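With one protein chain removed, the remaining protein chains of the complex are shown where they sit.
Order of writing sets the chain letters: A, B and C. Residues in each chain are counted from 1.
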C-alpha cells in the first residue's frame, strides 16, 4: 500500500531551536531511500506504508538519542485505491485549476 | 518504545456520514488489544509503537475494503524517554492545575 | 458558523513539562464560555467559529506571556451545513455502531 505522508517532528525539552533535530530526521528519511520534499511546516514523503512508518519510528529513535526527552509528532497519511497518485500529481492537480 | 497516539481517520468519497467507518477502525484497534479512548475528534491509543502503527495500517485496509477509495488520516504521536506516562496521567496532570 | 475543534497547544523552549501551559489555555477556553472536553491529546471545543478562534489566539498570547518563546499548535476544525451536530452526537454516532 502506497502512502503520501506529511511529517512534522517537534522535539520537546531541548530549547527553542529545532532545526538540528529536523535535519537529522530528514537524513533518516533520505537514507531509507524515500522520496521527500521539505517544506516550511514539515516534510512530505512518498513510499510504501511499511517503509515510511519504519523511517518515522527511526526518526523518533534518532531524535531521542540526540537528547530530546520528549517528541510530539504530527503525521498526515493519505492512501487511495482508485488510482496511483504522486506528490507532484497532487500539486499539479490544484495548480491546473488556479 | 511506548507511544500515545491520537488517530483521526477520514474516509473520502463515501458520502457525508463516516461513523460506520470510524466504528470499523475502532474495532480493529480493540481486536489488536490496544487501550483506546474514543473522543469527539478521534481516538486516543496507548501501546507499543509497532503494534499501534500495525493497527493503524489495518484500519486503512479495512476502510478501503468497506468501499472508501481514499482515506485522509491524522496521527499525533507522542513518545518520551524521561519517564513512563499513560493517557490518564496526561489528563490528570492538566486537571490538577485547573 | 458552528465549529467543532480539537486543539493541541505545544509550548517550545520551556522544558519537558507542559501541563501548566495547557491548564492556562484550558482556563482561557472556559472563561470564553466555550464548551470543552479535555482528553489525553488535546481539548475538544464546540462553539461559534469566531469565538473559538478568538479564544485560541488568546491561548497563544497567554502561553507566550507565561514565558514560552515558541508555540506549535495543531487544530482540527470541522464544520457542516447538512445538519447540526454536537461533540456528544459525534461520539454517540460511532458508539451506536460498535
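One rule holds in what follows: contacts are C-beta pairs under 8 Å (C-beta built on N, C-alpha and C of every residue); 3 or more make two chains touch, one makes a residue touch a chain.
The shown structure was predicted, so the numbers you read here are calculated from the model rather than taken from an experiment.
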(request) Write the list of chain B residues that the hidden chain touches. (result) 10, 12-13, 15-16, 18, 69-70, 72, 74
(request) With the missing chain put back, which residues of chain A would touch it? List them for me. (result) 4-6, 8, 16, 19-20, 22-23, 26-27, 37-42, 44, 46, 74, 76, 78, 80, 82, 87-88, 90-91, 93-98
(request) List the residues of chain C that touch the chain left out of this view. (result) 1, 13, 49-50, 53, 56-57, 60-61, 64, 69-82
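In the analysis below, only the chains that are shown with their structure count from here on.
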(request) For the sequence-identical pair chain A and chain C, determine the rotation angle of the Cα superposition and round it to the nearest 5 degrees. (result) 180
(request) Identify the chain whose mean C-alpha position lies nearest to the mean of all protein C-alpha atoms shown. (result) B
(message) Between chain A and chain B, what distance separates the C-alpha centroids? Give it in angstrom.
(response) 19
(request) Hunt down the residues of chain B that sit against at least two other chains at once, touch-wise. (result) 74, 76, 78, 80, 82
